[in-house]
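Read through the structure below, which is laid out as structure tokens, and then see the notes.
In this view, the complex is presented without one of its protein chains, the others remaining in place.
So, subunit A:
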Amino acid sequence: MTIKGKAYIAGIYEHPTRHAPDKSTAQLHTEVAKGAIEDAGLSKDDVDGYFCAGDAPGGAWPMVDYLGLNTKKLRHVDSTETGGCSYIIHLGHAAEAIAAGKCSIALITLAGKPRTGVMPPRAAGAEADFESAYGATTHNAYGMCAMRHMHDYGTTSEQLAWIKVAASHHAQYNPHAMLKDVVTVEDVLNSPMISDPLHRMDCCVVSDGGGALIVTTPEIAKSLKKPLVKLIGHGEAMKGPRGGKDLDLTYSAGIWSGPRAFEEAGITPKDIKYASIYDSFTITVLMQLEDLGFCKKGEGGKFVADGNLISGVGKLPFNTDGGGLCSNHPVNRGGMTKIIEAVRQLRGEAHPKVQVKNCDLAIAHGTGGLLGVRHAASTAILERV
């Protein structure tokens, strides 16, 4: 059994807003749903599957109601919550549901406003009494990974900075990007230290916004007008300290989700023309590139240096919208925009200055939760037909 080629991404929409104090979160979900449905050339009444995560106010049933979806038709719902990679997991689950005949037109939405106001805290797990007092945040949890990666492999702040530099080269062409200025390695190193060894410019932006996808059957996709993009491989995985045995913060769950996706797709990292890699922090990108097999473990620093991730310059163009480091990071969750930019690249709809030539194979990979504590990862491999 495989989902290879059984589902296509027929509609994408990224909300242009980066700050939305004048809108409700449910409204943003509806605006991105409308955008993706219209991009596909469908109507909301065609939707028979709905996918959302923890950012959807009240969860699936209040959202389905607010969105005005056709409840006589809607027959498949999934509210898997794995933080920022939820939407990459939803993409795989939508393909599974479509392959099994459980739905034919799936809508996935993400939206929220962390820039306007503080997000509600995540529900505590069994570890709460043993961890919550220690103040793990995104910054210091990823800082702990970077610190150990540097210790074990000699990774440097300069190498990490190249990831931000590459993102900034791409963001200059994105009119919606929050940070459009091209920066240098020195700019990153001279930005204030936030949580050692991560500087401010090693961190992504905080933005309001959202995005949505329409996933459908090959037959329906072929009846629509957009260039055809199909899902050919998918993987998901989780990792945590697991009782504190053999703790190793230098790799992520991507070390499992990546090979699962590549195996299903029947390709290798060398075949990938464009990579959307979740960039909550520069270290997130470096570790994931290693885990996905774009280079050996410990060699991520060398791999990302000297512009290797810059479109038209390096061997692996990444996050050509500017990514979370420069463009946006709606709801502190980067998975959705990773899929959207990968689809743009495969359709040939990326900005001409960053469009990858003959882009026929792309990867969208993300993590959710805290890399230094416990997290999920998901990998999607997409092909232009």
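Note that a contact is a pair of C-beta atoms (placed from the backbone, for glycine too) under 8 Å apart; a residue touches a chain by one contact, two chains touch by 3 or more; residues count from 1.
Everything below uses one rule, namely that contacts and distances are computed from a predicted model.
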Which of "Phosphoribosylformylglycinamidine synthase subunit PurL", "Cytochrome c, mono-and diheme variants", "DNA-binding protein" or "ABC transporter permease" matches, in UniProt, the chain that is not displayed: "DNA-binding protein"
Which residue of A:Ser195, A:Thr216, A:Ser276 or A:Gln345 touches the chain not shown here: A:Ser195
Residue in contact with the excluded chain [from A:Ala221, A:Leu249, A:Leu325 or A:Ile381]: A:Leu249
Contact with the hidden chain (one of A:Gly35, A:Gly112 or A:Gly143): A:Gly143
Contact residue for the chain not shown (choose from A:His151, A:Lys222, A:Lys296 or A:Lys315): A:His151
Residues of subunit A in contact with the chain not shown: 126-137, 139-141, 143-148, 151, 192-198, 241-245, 247, 249, 372-373
